[in-house]
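Before any comments, here is the structure.
Other chains dropped; remaining ones untouched in position.
First chain written, first letter: the chains are A, B, C and D, and each begins at residue 1.
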């Protein structure tokens, strides 16, 4: 009852298909992952979310691989299993090697540790950082 | 009573000074930030944490700037104000421009949003990601 | 070894049965969900938690549907899969339509995004909000 | 150095002013809060974030007051002080009474508690919720 149905291309409205087509064209793939098929139940959120991600993840001052690795870092911090799996795949596709993945995890782990040490020791922000 | 005292260089034991000296030498600075001065109340944790960070943040498969930006991404996700301030400064020092900071924030914000959409819609991991 | 056993009605003590009976009577159902069957291993926590939830989720200044949707919003933010599933079902039972669920997810996603933008940009609280 | 400067209306570019004008017109106020003045350092993110929030927070299947209260619930769960202050103010403006605020906090607190009880007891999702 509470489960969200996946909207497959064959069953999708033309407005949903337009987003699916743009996802596949932008990513140069021939399939759409489950995240979008779930969001497609709400075509307004589907379009807004896709347009935002497309703008944000495009090459800019940061390259797409760095952006995907940042996405993984946030998803790991939040324990979002779906997002870890999908953005790991995205980062791999853009060139993340095993060595890069290992260092990324080391940084994410350490940051989560020192975030708590800073809080627990109630460290005050240095004047030099203001 | 509950507040943690900062251990200044002048008052530090030789084992704490050795860590402070290594921090300043490694970072090519002449000061130590409050995080380490708080941890110095526990010299064992001070040394272990510094040795770990020194190893993790050194250049490797990922460059130091990318690592600092990942640190910022995690700290922002966890709402750790001290860590946001200190690692923003660290990333700036290693070359993060305004444009890079803006894109970093955009990715971090978006990842935090889609992490929750994936959870709320209970999206199943695609076979292609396994 | 580490797994928590479910306490079924047939095997429950009279004090646990009394809580189960009150849950079913209050909710007008003929079954008790796994959350309570797990807590029943600790009858003190079972009773306290049920009494608190019963008081908090009763109609008041906020209606029960709004309360269930807030519960979903928190559970999605925390990535608690059990709670997402159970409170989605609870909200549906109290009248949450597809359109309401979609808007709820959009707000939860956006709030998680702007929470991080506010932290990352280290925004100061406006005097007007104090 | 790491601190983000607020972009005041007088100093803003025409594209930033256009967003500020729309914020004030939409909200029927004569001022813009610090969140937007910080984001204005990145006009692309400013516009995208405002357009998204404007779409998401507009009246729909959920009324604006309910949406503001959900925003508060998420912000409290994430410990985002800025967002708690600003969305509390937003909810008050849309009619949240003291009694509603108190019940909102009670639900948010309880949800954060039972989210952890469900995790700690490793509760399995009931078939009825699937």
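As a working rule, a residue touches a chain if its C-beta (ideal position, glycine included) is under 8 Å from a C-beta of that chain, and two chains touch if they have at least 3 such contacts.
Just so we're clear, the structure is a prediction, and the values are computed from it rather than from any experiment.
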So 4 chains are in place, but how many copies does the full assembly in this file really have? 6
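Definition applied: only the chains that are shown with their structure count from here on.
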Fitting on CA atoms only, what is the rotation between the copies chain A and chain C? Please report it in degrees, nearest 5. 120
Fraction-based call for chain B against chain A, same above half, different below: same
Chain A and chain B, separation of their C-alpha mean positions in angstrom: 21
Computed distance of Cα centres, chain D from chain B, in Å: 27
In chain B, what residues contact two or more other chains? 77, 79, 81, 85, 88-89, 102, 104-106, 108-110, 112-115, 117, 119, 121-122
Quick one: in the complex, what on chain C touches chain B? 72, 76-77, 79, 81, 84-85, 104-105, 108-110, 112-117, 119-122
List of chain A residues in touch with chain B within their complex: 3-4, 31, 33-35, 38-39, 41, 45, 49, 52-53, 56-57, 60-62, 66-67, 69-71, 73-75, 77-78, 80-83, 85-89, 97, 99-100, 102-104, 106-108, 110-115, 117-119, 121-126, 128-130
Enumerate the contact residues on chain A facing chain C in the complex. 1-2, 41-42, 44-45, 48-49, 78-80
